[in-house]
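Note that one protein chain is taken out, while the other chains of the complex remain in position.
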Amino acid sequence: MAGAAVLGRLTWLVAEAVDVLTETPRTRTLVLDVPGWTGHRAGQHVDIRLTAEDGYQAQRSYSIASAPGDGRLDLTVERIEDGEVSPYLVDDLLPGDRFELRGPIGGYFVWEDEPGGPVLLLAGGSGIAPLMSMLRHRAATASEVPTRLLYSSRELGDVIYREELDRLAADGAGFEISLTLTRAQPPGWEGYERRIDDELLAEVAWPATERPLAFVCGPTTFVEVAASALSRLGYEPARIKTERFGPTGG
Amino acid sequence: MDELMLDGNAVGGLLLEVFAEDVTRAGSCCDACGATGQVGALRVHSNAPGVVFRCPRCDAVLLRLASDGKRVWLDLRGLRHLELPRAG
Partner (left out) sequence: MSFVSRGFKGRRRDDVPPERIPPGQHATRDFPVLSAGPTPHTPLSDWTFEITGEVAEPRRWTWEEFRALPSEELTTDIHCVTTWSKLDTVWEGVSVDTLLAEVETDAEYVTAFCDGGYTTNLPIEDVTDGKAWVAFAYDGEPLDPEHGGPVRLLVPHLYFWKSAKWVRGLRLTADDEPGFWETLGYHMRGDPWQEQRYWGD
């Protein structure tokens, strides 16, 4: 019933960490068990709330990285220097620990395999998380919609889900990746070496004439630069979906 | 450019508390410049005593939200209209 579904979204549930996976030196995936969880669509996020013993509370939003129907809820969190919540989630949280969570939130930044043009995913840093949910969903549903990911990271060791992304690209189902490493590159690196700009996007992005659907996620600065570049390439504004993480990626 | 700026999608949880349905896909029309788009695409300043939604084209204030935990105050004067899907 619609009323019950709405109440379910508004209510704070209790999430328990069942596993914690180190992804990169600065990021960790929390695998959560959330009794009462109603499921999500690829790209949505949750709000989480931490309460200290003296009642002090902090609330943050994190994108769901797992695919819908996976039967688990994964959040990938990046440690922000001097952050209030992320150092706790990345460094301190142990399996068995619990916090409050509500969601799923955000029907605007959602991908479900729809007929239409190809898909362009632009990720800055930990902005890859909701796009990973979309890619995992795409693989799970054996979708063949042509999809390109352009993923900007500081260096190769910061690329989250690298092996899984390589595997998805190698599967030959119409998914291609381009990486750009903005701070340091390994010897023999043949990918891009700079922050996203008009020229780089013109080389990687689908032509606007194909009416692509674009999802851009990452720090606000990254999203602003990337989204305005797509506009200049002729992408329709209504087909550029953005999710800004704020100054430091969540 | 303001690094702290988010979008309507990022404050979706707060919007759910107020509207009880997902409005991130609702259509909005700016009263100042007539620009239309989805609420999820509006520019949001939430590092503040309240939340301010601004037009991506002209920066006009479209919507303001504040709460003391028991009451929510909502100012929609900057919107010419909101278009919401009708349930049922």
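Should a chain be cited, it is by its letter among A and B, assigned in written order, with residues numbered from 1 in that chain.
Methods note: contacts are C-beta pairs under 8 Å (C-beta built on N, C-alpha and C of every residue); 3 or more make two chains touch, one makes a residue touch a chain.
As the structure is a computational prediction, the values presented were derived from the model and not from experiment.
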- Message: Which candidate, A:D70, A:E100, A:E193 or A:E236, sits in contact with the chain we can't see?
- Response: A:E100
- Message: Suppose we count only contacts with the excluded chain; which residues of subunit B make the list?
- Response: 1-2, 4-5, 45, 47-50, 52, 54, 59, 61, 64-68, 71, 73, 75
- Listed in rising order, the subunit A residues that touch the chain left out are 12, 14, 50-53, 55-58, 82, 84, 88, 92-94, 97-100
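Simple rule for what comes next: only the chains that are shown with their structure count from here on.
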- Note on the structure: In the complex, subunit B touches subunit A at residues 1-10, 12-13, 16-17, 20-22, 24-25, 37-41, 87-88
- Message: Residue numbers of subunit A touching subunit B in their complex, please.
- Response: 2, 6, 9-10, 45-47, 61, 102-103, 105-109, 219-221, 224, 237-238, 241-247
